[in-house]
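As you look at this complex, bear in mind that one protein chain is not there, while each of the others sits in place.
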Amino acid sequence: MNKLISYEEAVKKIKSGSRIMVGGFGLVGCPLGLVEALAKANVKDLEIISNNLGEPGRGLGMLVRQKQVKKAIGSYFTSNPEVVQAYQEKELEVELIPQGTMSEAIRAGGAGLGGFYTPVSVGTKIAENKEERILNGKKYVLQEPIKADFALIKAKKADQLGNLIYSKSARNFNPIMATAAEVVIAEVEDVVEVGQLSPEEIVTPHLYVDYIVVKGGN
Amino acid sequence: MNKLISYEEAVKKIKSGSRIMVGGFGLVGCPLGLVEALAKANVKDLEIISNNLGEPGRGLGMLVRQKQVKKAIGSYFTSNPEVVQAYQEKELEVELIPQGTMSEAIRAGGAGLGGFYTPVSVGTKIAENKEERILNGKKYVLQEPIKADFALIKAKKADQLGNLIYSKSARNFNPIMATAAEVVIAEVEDVVEVGQLSPEEIVTPHLYVDYIVVKGGN
Amino acid sequence: MNVKHYIAARAAKELKNGDIVNLGIGIPTLVADHIPPSIRVFLHSENGILGVGPSPDQDQLDPELVNAGKKPVTIKEGSSFFDSASSFAMIRGGHVTVSILGVLQIDAKGRIANWAVPGKSVLGVGGAMDLLEGSKKVIVTTMHVTDKGEPKLVKELTYPMTSERKVDLIITDLAVFAVEEDGLQLIELAPGISLDEVRQKTDAPFRIAESLRTNEVTV
Partner (left out) sequence: MNVKHYIAARAAKELKNGDIVNLGIGIPTLVADHIPPSIRVFLHSENGILGVGPSPDQDQLDPELVNAGKKPVTIKEGSSFFDSASSFAMIRGGHVTVSILGVLQIDAKGRIANWAVPGKSVLGVGGAMDLLEGSKKVIVTTMHVTDKGEPKLVKELTYPMTSERKVDLIITDLAVFAVEEDGLQLIELAPGISLDEVRQKTDAPFRIAESLRTNEVTV
């Protein structure tokens, strides 16, 4: 039950064509070491679920520059002009979802729901292909859950069981992505002994975490 | 913006016929002081949303004994024989929901969703009046969100802004109920200065909490 | 031999190192006493605990630390607390490896009834449906017949069904059945129990595994 592995071992688990959630809001809270290891690996046709695709050549931007990404699902890609370019050259498919709908869909994926009705995006271009429905007099659209083969997340500390705590606004998508993938790999600053994290402060219980990589390690 | 009030002031806000969420799993994590104050007040025809209705004459069981409850929505009432009796004598309506569907519906109420599809209860007596639907090859039922006029919750500590932390398994329904009612009143063991709770450990941010009552106070 | 402890001990043999396990009320609770020291499993309690430990001594009682049966518990190192929505998200989302549940009836397909009795007011369901629907593997532990001697494994449920989802394994004081695509398969007899006795006390049809054997679980 030792969950500690190296970057190399982590990335070996990921095959071309995988559907991968990657935590972070821009570069903040993104597991940059795991992304870098993925950029060095010979994998392509990836489907990336992440709020953004990094910056030009940085974070997930590395994978875009190296044409390893086939499709991206997220809420805001315009902060990386290379994503826009790859999209226009039809090298990259993009699925755009409002940030709140995306985060709720990931949570729903992890929580075993079949879908949910949200009022957000009703009547807009984003909802063109979505089922609209009136419930209790208000218009909603149906959103399906989002799941993935892998989640690559970033936490501040893990204990040796895999319990996680986060740091400030680097928490963002990481705790929900930890719930919604077949295999969850957490990059952490530190690993502490079991019992060092308070049961009240643990944000991600260890049952969600399959592997731990220590930042800068190997 | 002083949120500190007495039990008396808290209960005065509640009128007969109100729809009230009450935290707790049995008596654990139930705001017993607020419930007791409600039992002393001249309010009736209450609709109570709570996992249980206490024990005979204890916790919410007091309100049942005094015939203050018109309808109960929850998952497990058989632990209080007086509830069963009141139901059989048609003094009390009961709406039974699986515990996971109930907690998710309360969360959905607080999160502004119109409903969600859960696989739980498909094909059972509980789902008889619910919409069934196949999504991605699996059967689900539609569950509507649950909201209330008031939420009476129990926390371990509040700071003076109303940020809350909980204690052990007394957390249960309290954090989600804090999100899903028009007026949220928290009974707490202690009130500390702003800044005494770590931003990482706060479970219920203050924006959810309208009033605070200190346990045993008045 | 305490048959309930025999059933619990047999169920404990199904657990693997690292499993996340939810134990129902009754016989399932006893499983905790029989987990082999060679493996480490983590007990999940749906009221919001991962890492439940043994019952406390009288002087260690903590009123804010109970399991889903509202009984006092302790916690082990590495445990965590969470709210009810998060707890059932874990269950429904398939993050609980094994649930061990009590049962009123089991039908020929391996579906169960364990939350309501016909003729009585149906006022409690709790987390039974969620656990059955969401857990990766579901084991039921039960006495083979009721207090009145009636078979619990029946052709068709007469009590309200808990879920369309079948259980995976049925462990009674007399036998162990695997639930297969085509119905129940008898795979083990309890020590000292004959096939005839099982046949006589079982209403549901079942196949007999070629590998049928008497297990060696003792308590």
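Assorted remarks:
Each chain gets a letter, A, B and C, in the order it is written, and its residues are counted from 1.
Simple rule for what comes next: a residue touches a chain if its C-beta (ideal position, glycine included) is under 8 Å from a C-beta of that chain, and two chains touch if they have at least 3 such contacts.
Predicted model only: the values in this text are computed from it and were never measured.
Although one chain is omitted from the display, it touches the following shown chains in the full assembly: A, B.
Contact with the chain that does not appear here is found for just one residue of A:Leu4, A:Ala41 or A:Val94, A:Val94.
Only one of A:Gly33, A:Gly59 or A:Pro175 touches the absent chain when the whole complex is considered: A:Pro175.
The chain not shown here is touched by just one of A:Ile106, A:Leu142 or A:Ala181, and that residue is A:Ile106. Within the complete assembly, residues 25-26, 28-29, 51, 75-79, 83-84, 87-88, 94, 96-101, 103-104, 106-107, 118-126, 139, 166-176, 203 of chain A touch the chain that is not shown. Looking at chain B, the residues touching the absent chain are 1, 107, 109-113, 159, 161, 163, 179-180, 194-195, 197, 199-200, 202, 205-208.
Criterion: only the chains that are shown with their structure count from here on.
Comparing chain pairs B-C and A-C by the number of C-beta pairs in contact, the larger count belongs to B-C. Mean C-alpha position of chain A lies 33 Å from that of chain B.
Note on chain placement: the centre of chain B and the centre of chain C lie 29 Å apart, centres being C-alpha means.
Multi-chain contact residues of chain B (touching two or more other chains): 104, 118-119, 166-168. Multi-chain contact residues, meaning those touching two or more other chains, occur in chain C at positions 75, 81-82, 88-89, 91-92, 133-134.
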